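One structure is given here, and the rest of the page talks about it.
What you see is the complex with one protein chain gone and the rest in place.
Each chain carries a letter (A and B) given by its place in the written order, and its residues are counted from 1.
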Amino acid sequence: MLKGKDILNTAQFSIDELSLIMDTAADYEQKVKNYEIIRDMDGRVVACLFFEPSTRTRLSFESAANRVGARVISVSSAGSSSTAKGETLVDTIRTIDGYIDVIVMRHPEIGSARIAADNARHPVINAGDGSGQHPTQALLDIYTIRKEKGSLEGHTITFLGDLKYGRTVHSLGYFMTMYKNKMIFVSPESLRMPEELTADFRSRGAEIEETDNVSEALSRSDIVYVTRIQRERFNNPEEYEKLKGSYIIDRNTINKAKKGITVLHPLPRVDEISTDLDDYEGAAYFRQAHNGIFVRMALLALVSGVR
Amino acid sequence: MLKGKDILNTAQFSIDELSLIMDTAADYEQKVKNYEIIRDMDGRVVACLFFEPSTRTRLSFESAANRVGARVISVSSAGSSSTAKGETLVDTIRTIDGYIDVIVMRHPEIGSARIAADNARHPVINAGDGSGQHPTQALLDIYTIRKEKGSLEGHTITFLGDLKYGRTVHSLGYFMTMYKNKMIFVSPESLRMPEELTADFRSRGAEIEETDNVSEALSRSDIVYVTRIQRERFNNPEEYEKLKGSYIIDRNTINKAKKGITVLHPLPRVDEISTDLDDYEGAAYFRQAHNGIFVRMALLALVSGVR
Partner (left out) sequence: MLKGKDILNTAQFSIDELSLIMDTAADYEQKVKNYEIIRDMDGRVVACLFFEPSTRTRLSFESAANRVGARVISVSSAGSSSTAKGETLVDTIRTIDGYIDVIVMRHPEIGSARIAADNARHPVINAGDGSGQHPTQALLDIYTIRKEKGSLEGHTITFLGDLKYGRTVHSLGYFMTMYKNKMIFVSPESLRMPEELTADFRSRGAEIEETDNVSEALSRSDIVYVTRIQRERFNNPEEYEKLKGSYIIDRNTINKAKKGITVLHPLPRVDEISTDLDDYEGAAYFRQAHNGIFVRMALLALVSGVR
């Protein structure tokens, strides 16, 4: 169903494709946990082209590729030496496309993943293109929700923090809409979810509330997805200092929230989730990061057509 | 025939060795295209030491090593940390030689590949040593000509652009002489093929013409090998601007050239080949880059003695 396809954005997936990805990921998770040796991509080479540094995402993809049996070649510097010589992205991709079987690419420019996909004969997986898409993050987010909650439907999920610039909440909001969940958007006024996205989600049938009352929202939520509020987003530093505290989640916040609430975060965190929460059973953010391995194994295997 | 040997320069090869390399490369190409799993270098480790960055060449060697079943360890930064501490190249090589089975090295200093080979017990493959040699590029060039044209002999090949500083045209000229081809050197006066090379090729029986008439040369050529003319080569920027246009190859140039002409370029290109040529059937420069994988697989396997 996904053989030969590019993974470029969240909007491209049907419910059936999402189910296939998650079922495949769950199967790989089981195999990895049993130390089964997986040779599905034996003989295949995956290029991890990180033209913008992202150690965490690169290591996750490289580990996933190795765990599913592929070999990996990598670029992890800001600019490749060919780019420095004036080569276009199109030429870089057309060249490397002849070396490998799958391309994973992160690039600072929005739309670059599409350019790569249009010029490569092999499948391209978008590992983030600027402020554009980062679909594998959203896929591991829903995989985590399915695992933590048993299903992907019928939850109340609060998105907390910077909802304006947060690429991950935009993508996850899209998926949560597909699966008929209620969403509560909690953010400072200046960092609200963009109106066109809210409108789009509503037009697809999503039930949405917006508020700046964190504790009230959490008292009704099954899941909270936390994102960092960056100082740089505020013209007025005092406004940042005033707001900051209300958007920090700690043990105390969670004690007053709905029982069993699951806490998610795309990581890295700075101080928006207190470390005193780390041993709370519902603190799922590290498990969430670990799930990325299985989702990426599934994607690599599926687009390669070996599954 | 090549077991245990270093690959340092183009002059080291006999016709028999070149045939062996190309036949082995062709065999690997077939296997890769059939998705056969190749374990020829199973258990072997290849060190890719790029003391001078060259993303394209590094990725090509790393992919080749992986495709032929070897494992890869890499240095891709300008200076290793040991070099920074004052270690000599000899000591660096003697140390790493004990970690691996084959060394691939790129280094900014001419003659460094020979120093590495003299101090390593394992085979060394020169991936470019400054303005010195880059033999695997010349090998993939002739492999490409053999594939595109059916044979390596009896062609008229135009070398176009900067023939003075272009390492690749010097090496390919040497091979073309071995295989009895006619060569036309087309360059600005100040960037002519060095006289000692022209004399050397002639002394080995090569038929050579020199001209600055691009279109006349191409009307008689089976192959054109294009290289970039760099602005920095000219004392007078106006002279560069004046000349530049005549050395750009586009669809129009090729329409007036000999029918079926094959266009080669070592890549990366900037604007010396117009993108409007990319879908011309004889535009072989991306296929040429891709062929590097098979030629490098062959070299790694042959010097390791596993083929």
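Note that contacts are C-beta pairs under 8 Å (C-beta built on N, C-alpha and C of every residue); 3 or more make two chains touch, one makes a residue touch a chain.
Keep in mind the model is a prediction, meaning the values are calculated, not measured.
Across A:T55, A:S131 or A:S190, the single residue that touches the chain missing here is A:T55.
For the chain left out of this panel, the touching residue among B:D91, B:D118 or B:D276 is B:D91. Per the touch definition above, the residue from A:G154, A:P268 or A:G305 contacting the chain not shown is A:P268.
The omitted chain makes contact with subunit A at the following residues, 35-38, 53-56, 59-60, 62-63, 66-67, 72, 76, 267-270, 275, 286-287, 289-290, 293.
Those residues of subunit B that touch the chain absent from the view are 42-43, 45, 47, 71-73, 75, 77, 80-82, 85-87, 90-92, 94-96, 98-100.
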